[in-house]
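Removed from the display is one protein chain of the complex; every other protein chain stays in position.
Now for chain A:
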Amino acid sequence: MSSALRDRTGEVLLPGDEFSFDTDDTISLTGPVKPEKVVCGPGLRRSGDRLLVCKSGVLRHKPPNMFWMDSQQRRYVPAKGETIIGIVTVKSGDVFKVDFGGSEQASLSYLAFEGATKRNRPNVQVGDLVFSQFLLANQDMEPELVCVDSSGRANGMGVFGGGGLLFTVSLGLVRRLLTPHSEILSDLKQLFPCELVMGMNGRLWVKSCSLQQTLVISNLLQSCDTMTAQQRRELFRRVAQGAL
């Protein structure tokens, strides 16, 4: 089956497409037979001995055996370990309620910041932006956020945000920006120096030297969501010429 999956990597698949064990897969009787394992990522579901596609998108493969569906979405569903940008909405007693664009608000304990104790409370106001990660994110349960990693360090998380602009993009764009050698980011670096915070819930925060540059960067990122690489490079080049 993994050979069938590998053949169709890069193709657009729709929900309802399935992969099953072919009956004419030949098994060698002489050589050693290794059981093949296929790891299903998001968008693929196992049903009996078939593999079903449940989201429309492009099939992606990461060797040795990881497959998933790469689909476009704007609505965020919380998942454990993902870092997001949230807005503090309620400050009540020991917990803050944080809105991250999901179906309910997540809770963030005041002790989940670096160096916070019962006496030394973190300075968080209603309406502040926090960069934090999900500790608990189950379906139908209230998600929990923390601003420290497992060793107790902040690692870049916490309250931030004076002077920048927050805007939303699709989840696919954020994932593309977060890949290790992202083309979009390297193109952007050549354009203007800026500070960028990327939340996996589709929210981006950008701050640059001047207000005009911040606005330009936010409009560029919002529009390059639906562009091919070539159109994007063309657009960035036009902006660079206009700015200089």
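Just so it is clear, a contact is a pair of C-beta atoms (placed from the backbone, for glycine too) under 8 Å apart; a residue touches a chain by one contact, two chains touch by 3 or more; residues count from 1.
Simple rule for what comes next: contacts and distances are computed from a predicted model.
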Protein that the absent chain corresponds to, by UniProt name, given "Exosome complex component RRP45", "Anaphase-promoting complex subunit 5", "Clathrin associated protein complex medium subunit" or "Cytochrome c oxidase subunit 4 isoform 2, mitochondrial-like": "Exosome complex component RRP45"
Residue of A:12, A:39 or A:126 in touch with the missing chain, whole complex considered: A:126
Listed residues A:95, A:166 or A:194, member touching the removed chain: A:166
Hidden-chain contact residue, picked from the options A:44, A:87 or A:184: A:87
Absent chain, residues of chain A that touch it: 87, 89, 99, 101, 125-129, 161-166, 205, 211-212, 214-215, 218-219
